[in-house]
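Yeah, one chain of the complex is gone here, protein chain that is, but the others are all in their spots.
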Amino acid sequence: MEHQNPDYLQDTEAIFTAANFVTDLGIEPTAIRPGEVEARLVVKSRHLQQDGVVHAGVQTTLADHTAGAAAYTVIRKGQRVLSTGFTVHLLQTASGEELRCKARVLRAGRRLIVVESEVYAVAAGTPRLASKATVTLAVMEPR
Amino acid sequence: MEHQNPDYLQDTEAIFTAANFVTDLGIEPTAIRPGEVEARLVVKSRHLQQDGVVHAGVQTTLADHTAGAAAYTVIRKGQRVLSTGFTVHLLQTASGEELRCKARVLRAGRRLIVVESEVYAVAAGTPRLASKATVTLAVMEPR
Amino acid sequence: MEHQNPDYLQDTEAIFTAANFVTDLGIEPTAIRPGEVEARLVVKSRHLQQDGVVHAGVQTTLADHTAGAAAYTVIRKGQRVLSTGFTVHLLQTASGEELRCKARVLRAGRRLIVVESEVYAVAAGTPRLASKATVTLAVMEPR
Partner (left out) sequence: MEHQNPDYLQDTEAIFTAANFVTDLGIEPTAIRPGEVEARLVVKSRHLQQDGVVHAGVQTTLADHTAGAAAYTVIRKGQRVLSTGFTVHLLQTASGEELRCKARVLRAGRRLIVVESEVYAVAAGTPRLASKATVTLAVMEPR
């Protein structure tokens, strides 16, 4: 996939640092390429739900935000993206020391971008696919 | 809808207080009835994304957890529920002082429960529907 | 909800008669109002799947097309809509003599319309909710 923005790398990094909820949770990008972004989060006690596994909301936030970042790598300078909806399949409970997410643009339309995100839970160094999301994002023109 | 657990009220309240991520975000229940649960969250700066509106992940966490609570009101004593997946439609950007969620059990099967959650953003006292989710939960037997 | 097209009634009826797959299955509209459309299908042996109940694909076609029709009632003259995706929750197996669908516009944006469709299976005259879908449609400008 091709980028259309010479500054796509900085502009995509910026949406991680500029989103309060993302820095608050501890999500950080680990790889940014045109059409693909990877990110991770170190699991802490505050991320868990009542059964001691990572809350679905944490996985979803990671999946959604990394998907938005992947969409950022293929839009034009000054455009933004906004999630209009997503579906998440929670395949296995997520526990371990880290979550890793890989997001990949499936279709980059002029107005809508569809992105797939896979979230892996890494326990004792071994990643297992915990959830898979498909995110639809609207492309917003510069204001 | 009927409850099947005489302690459904306390047991459902408990899944709010026992889930770290939920107390960390500030989500609290405001109404619990068989088949229906309402919850709210006071919006803080840490809940926002890069465009200054509430992050989709915050809305989704609220929608998913309140849906799980609604499912709790209709299961038997000792059973638990676990989300297996959900879909979220983000209808409008969410901003304001508070998010409110209403979750309603659509179908309570023996093994699967389907719940709808509506998230309203309250700005200057006026609630507007921000997102709507449908959550599928598996019923887990006591361990 | 308000219509923006004085001919919305005929234009919405036309998308039922102009869609080959819809007439082939026997889907017909029964009520058209701004933001809401109802349709039905008489169940025949050819609509069934291997377990003798109505195939999920028949329910989905009915849900999707009726949702598209509901979106048609709120767009401007000459615009069209195209489904960009949907989610279906199959709540109970569908059997009986007829399927009925009610579609309701949840959010009519300038570029995207979100519609909910409920499909009821009518057996011995009694309708039961069989499935519920949420459909997202893109608004297409006149060519």
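For clarity, chains are labelled A, B and C in written order, and residue numbers in each chain start from 1.
Quick note on the criterion: a contact is a pair of C-beta atoms (placed from the backbone, for glycine too) under 8 Å apart; a residue touches a chain by one contact, two chains touch by 3 or more.
Note that this is a predicted model, so its numbers are computed, not measured.
Enquirer: From the touch rule at the top of the page, work out which displayed chains the omitted chain touches.
Expert: Computed over the complete complex, the missing chain touches A, B, C.
Enquirer: Determine which one of C:33, C:80, C:111 or C:128 touches the chain that has been left out.
Expert: Touching the chain that is not displayed is residue C:80.
Enquirer: Mind pulling the chain C residues that touch the left-out chain?
Expert: Its contact residues with the unshown chain are 14-15, 18-22, 24-25, 45-51, 55-58, 60-62, 64-65, 80, 82-90, 93.
Enquirer: Go through chain A and note every residue touching the omitted chain.
Expert: Considering the whole complex, chain A reaches the absent chain at 87, 89, 91-92, 106-107, 114, 129, 132, 134, 136.
Enquirer: Could I get the residues of chain B that touch the absent chain, sorted low to high?
Expert: Those residues of chain B that touch the unshown chain are 84-85, 87, 111-112, 114, 136, 138.
Note that in this section only the chains that are shown with their structure count from here on.
Enquirer: Can you check whether chain A and chain C touch via the same residue numbers (shared by over half) or via different ones?
Expert: same
Enquirer: Among the chains, which is located farthest from chain B on the basis of C-alpha centroids?
Expert: Here the answer is chain C, farthest from chain B.
Enquirer: Return the distance between the CA-based centres of chain B and chain C, expressed in whole Å.
Expert: 28
Enquirer: Would you kindly tell me how far, in whole Å, the mean C-alpha position of chain B lies from that of chain A?
Expert: Distance between chain centres, rounded to whole Å: 22 Å.
Enquirer: Residues of chain B touching 2+ other chains?
Expert: 87, 89
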